[in-house]
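Apart from one protein chain that is not included, each protein chain of the complex appears where it belongs.
By letter and in written order, the chains are A and B; residue numbering begins at 1 in each of them.
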Amino acid sequence: MKDDTILRLKEVHTHVNHHHILQGMNFEVISGRVTTLLGRNGAGKTSTLRTIMGVYKANSGEIEFDGEQIRGAESFEVARKGVGYVPESQAIFYHLTVEENMTLAMLKNDDSTKARCEKTLALFPDLKKYWRSKGGVLSGGQRQMLAIARAMVNDNKLLLIDEPSKGLAPILTEALIESFNELKKTETIILVEQNFHMATSCGDDYYIIDDGRVVHSGQIEDLKHNEKLKKNFLGIG
Amino acid sequence: MSERMQDKSMPHWVKAIAIGVWFIPLFITWIKPDLMDFPTWASMTLSGIAMGCLIFLMAVGLTIIFGLMDVLNFAHGVFFTIGAFIGWKLFNTLLLEWVESDGFLLNIAAITLAIIVASLVNILLGILMERIIIRKTYGDHLKQILVTMGVGIIVVELIRIIGSAEVETFIIPGWFTEAFFIGEVMVIRYQLFSILMGLLFFVLIQWFLNSTKIGLIVRAGVENPQMIKAMGYNLNKVFTGIFAMGAVLAGIGGLIWAGFEENVDAAMGDHNLIYAFVVVIIAGLGSVKGSIIGAIMVGIFFNYVAFFVPQLAAGSLIILMCIILMLKPSGLFPQK
Partner (left out) sequence: MNASLTPVVQARLLARDNRIKSPATIFPLMGLFVFLVLPLFGPSYFTIDLAVKVLIFGVFAATFDVMLGYTGVLSFGHSMFFGFGAYSCAMLFREIPDSPVLAIALAFVIAAVISAIVASLMAFFSLRVVAIFFAMITLAFASFTEILAIQLSSVTGGEDGITMQLPYFFDLSYELTGSLTGQTLLYYFILVICVLMFSLMLRFTNSPFGRVLKSIRENEDRSEALGYKTFYFRLFSIVFSCILASFCGILFALWLSFVSPESTLGIPITLNVLIMVLIGGMGTLYGGIIGSFILQLLEGGLPQLRIIADEQFPQYPWLGDITGRWLLLFGLLFVLIVFFFPSGIIGWLKQRFQKSPT
């Protein structure tokens, strides 16, 4: 596994509607690893993903992706550079069928994309079953699968996944963890999670975020058993 | 605005009444033929459907544009007026002979030519308007409403200066003015033509939305513009195209409407824009299917009321709007 840094944030500040939500974000994402962003509600985790994606425009600082400066880029530009986004509310298109959701997701119509599509459907067989159904009839777990599948079909260098286990029953979370561990083998992922179990099962590195900046970082292995850290920053235990 | 109350979905008996109500006049022709006989009802209904189909052409543009990019263009009526004026100018000058003749082919050629010219002008105007003015107002609804109103006023005055400040007569191509009878019902060819055009474009728009990639992008964008952008699509370019498309549709609607009313005047776009608004209000934002249903509803309702109490025809639309809004404040088929 290469040890390249594929994404680097330096002193990123973002303001949204007079609120200073990111107050100097600094972190790095290493290619091939799963970087988890942890922290309480409102800490700025989702805002960080949105800023990287270009949905929020950062006011200052640097966002370097695969050697390019992308601060200020439009979200469609960031997407085309190879960043896949699975937002917090899944944001699947309810009035469109699963097939149409996936068609939109595929930015190129070449063989490798089609092959990836097949692989994704093999990972999430339910999607094939509901291929012609509208997104609105899918269950919560299936919607999450569709949202992730959409991000997987392209040759993405980075996936941004926001709280995938939110609202899912524990058994679905387990299924999700399994698919993530499959996913890990080929993708670089930034995972935002409140579910500590999920974070520790899938994550490699972690950054704890509070008040729009990183307050602690390290490797998940160490975090698992550090009761003091867990209590202070995550309120667990 | 804080969370809106969720619309309750309509219970079945309400839906039944909503549909049944439209057939009351038909019922009247059966029990009280001296009040209104069947041929009259049929003629009125046909007229109503034709009127609805033309309003649909403006309403559908409005609703997709709003659905897609959250833009409400209070100047949309100018495209309608421009389409009508171009038709008027062409029919009175270059195409005068074609229009005065009774031959079907010449007439159709004239109409087609007029539509093409009007559409080209409207495409250009639509692109200019979107680029220069609408772009500057994204996200600020108040500014949008104000600016588009202002621009609308300016363009109408320019039309008065360049085109005509008076109400001018519009010549319907000869072949289309004739009527024929189905049983006892009189049908004017132009009515059928209007209905056909409306339905034709409805089918075209549905095909475009459901069977093309861009249509897919538009449908997704109407539902969630942020997400479709995050998936890699530059909605800005798509939007300019959709805006221009809305302009073209409105122009065609205006051209045909001019024949319906047999006149053109600079204020016609604004006047009909209100009707288009009513349709969008009834149909719900972003819905093509709702637009055609709502438009036909408005057209028929207007004609029914006009038959009994002509003065209340326009005012009665208030009642129609109120009733529907009471049942479903966001309209019948909102897509947002």
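Going forward, a residue touches a chain if its C-beta (ideal position, glycine included) is under 8 Å from a C-beta of that chain, and two chains touch if they have at least 3 such contacts.
As the structure is a prediction and not an experimental result, all values here were calculated from the model.
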{"item": "Shown chains touched by the chain that is not drawn here", "value": "B"}
{"item": "Sole contact to the chain not displayed, among B:36, B:109 or B:153", "value": "B:153"}
{"item": "Contact set of chain B toward the excluded chain (per top definition)", "value": "1-2, 4-5, 66, 72, 136, 141-147, 149-154, 156-158, 160-161, 274, 277-278, 280-281, 285, 310-312, 314-315, 317-318, 321, 325, 329-330"}
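Operating definition for what follows: only the chains that are shown with their structure count from here on.
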{"item": "Distance from the mean Cα position of chain B to that of chain A, given in whole angstrom", "value": "44"}
{"item": "Chain A contact footprint on chain B (complex, rising order)", "value": "213, 216-217, 219-220, 223-224, 226-235, 335"}
{"item": "Residue ranges of chain A in contact with chain B within the complex", "value": "53-55, 74-76, 78-80, 85, 87, 91, 93-96, 100, 103-105, 107, 150, 154"}
